[in-house]
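Now for subunit A:
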Amino acid sequence: MVIDKIFFTIITPIFAFAVGLSFMMIKLKVSARIERRYGPPIIQPIYNILKLLLKEENISHGVIFSLGPVIALAGSILTVLFIPYAGIKLFTGSGDLIALMYIMVIGSLGMALGAGESANPNASIGISRALTLMLGYDLPFVIIIISVVLYYHTTNLADIVAAQAHGHWTLWSLPLSAIVGFVVAYGALGEHPFDIITAPHEVATGPMVEYGGKHLGFLVINHAFHIYIEIALFVDLFLGGATNVLWFYVKMFAVFFIMMLFDEVYPRFKIDDAVRFFWKWPTIVALISLIIVLVK
Partner candidate 1 sequence: MVGGAHPILLIAVPLFFVFLIVFFSSFFKGIVKYLPIIAFGINLIVIYQLIPEVLGKGMVISTTAGFKPPLAIDIVVDRLSLILAAIGSVLGFLVAIYNVSYIDEEPQERYYALFTLLVTGIIWMVVTGDIFNLFVAFEVTSIAAFGLVGFHRDQGAVEAGFKYLVMGSIGGGMLLVGIIMLYAATGTLNMVDLAQKSVHLTFGQKFLAYSMIFIGLGIEGALFPLNAWLPDAHPAAPSSVSAILSGIMTTAAIYALYRLTNLMFDYKQIYTILLFFGLLTLIFGEVSAYFQQDIKRMLAYSTIGQTGLFFFAFALDSANGFQGSIMQIINHSVSKALLFLVTGGMILRIGSRKIEDFAGLGRKMKFSSFFLAIGAFSLMGLPPFFGFWSKLKIIFAALQNPNFFMVASVVIILLMSVVEGAYFFKLLQNMYFGKPAENLQISEAPAGILISFTILGLILIFISVYPTPIINLTHQVANDLMSKSYINIALRLGGL
Partner candidate 2 sequence: MNASLELLLATPFIGGLLAFIGGKVHRWIRNLIAIIFSFATAFEIIGYYNVTIKGIVWGKLFGSDLILQTNPITWLFLFIVTSASFLIVLFSIDDMRKEEDELKLDAYYMYLLFVEGAMVGIVLAGDLITFFMFWEIMSWTSYFLIIHGGKRSMAAGYKYIIMSVIGAYAMFLAMAMLYAKAHSLVYTDVANVLLHSSPAFVIWTIVLLAIGFFVKAAVMPLHTWLPDAHSEAPSPVSPLLSGVLIKMGAYGLFVVLYGLISVKLAGSLMPSVFSTPLLLYIIQWLAALSIVLATFLAIMQEDAKRLLAYSSISQIGYVVLGIATGTSLGVAGGLFHALNHAIFKGLLFLVVGAVIYRTGTRNLSELGGLIKKMPFSFVALLLGIIALAGVPPLNGFVSKWMIYEALLQKKEVFLLIMAFVGSTGAFLYVYRLVHSIFLGQLPKKYENVKDVPILMQIPIWVLALLTIVLGIMPGLAMNVIVKGMAFFGFKPIAYNLFGFPQGTAMGALTTINISAGLAIAFVVAWILFILFPKSRKVSQYDNYAAGQVVTEDLKYNYSYGFYMSFSRVIKPILKWSIERVYNYWVEAAKIFGDYYMRRIYTGNLETYNAYIVIVITLAAAFVLLGGKIW
């Protein structure tokens, strides 16, 4: 039992990283094909990460600058442990959905601290945008979380997954929530049109402006985790999780694939427009869904 737990604790982050990385690989290729390009080799992200890690020289603006990516990665690893996947629920009993919401923040905090320490206004603006955007998508996000929780009468993510067994997905029972959840997860991933944070043409990749070498490598790894977290959470909440890894992966891939299509066609929001957007349509739809749950 304990051995099991330790084994899965070790294996889960690796799995999450692998999934995230695979999505990054696919994304490069798919977006190239949509743009009628050939695209880079499929394992290009691995080259990138390894290259960054193996840079001969790294620079640092201070301890927190270096710790930032580490804290971000640690936060992501921790978060991954709290998300049940494919019937494996590791720490889910120690922290429920609400705890998970705030554990997810640890990673952002590390990122924000490191970026702040880089003493670059572009980084600060990026973080300012990131946090503002976070406040933006948090409103619909908490509303759908509340409606899902009230629908299943539990905040335990594993129980929520269990309740969706045999095809009783939340997607079918609460379709409006699921749609909003998709928009929120998409916004949280920072793809177009919500890539305001890193917008290379405006703020020179925002928080990452001063990062290079292994620091940047860590951030890319973290991004892989990030993709996994957002989509796995969505799958757990709305698509009924899965009983085996393959099925889980397929569901995640389906979600990610739709996201990729959106990513390719949208331009970029202004930050205040993004917040206004999140506070308008997704919030209204989420509230409608919430009221439906309450009335039921």
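Candidate selection criterion: all candidates are chains of the complex that A comes from, given by their letters.
Just so we're on the same page, a contact is a pair of C-beta atoms (placed from the backbone, for glycine too) under 8 Å apart; a residue touches a chain by one contact, two chains touch by 3 or more; residues count from 1.
Computed from a predicted structure; not experimentally measured.
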Legend entry - Of 1 or 2, the one touching subunit A somewhere in this complex: 2
Inset, instruction - Give every residue of subunit A touching candidate 2 within the complex, in rising order. - result: 13, 53-62, 64, 66, 69-71, 73-75, 77-78, 81, 91, 93-99, 102-103, 105-106, 109, 112-113, 116-122, 124-125, 127-129, 131-132, 134-135, 138-139, 142-143, 146-147, 149-150, 153-156, 204, 209-210, 213-215, 217-218, 270-272, 275-276, 279, 290, 294
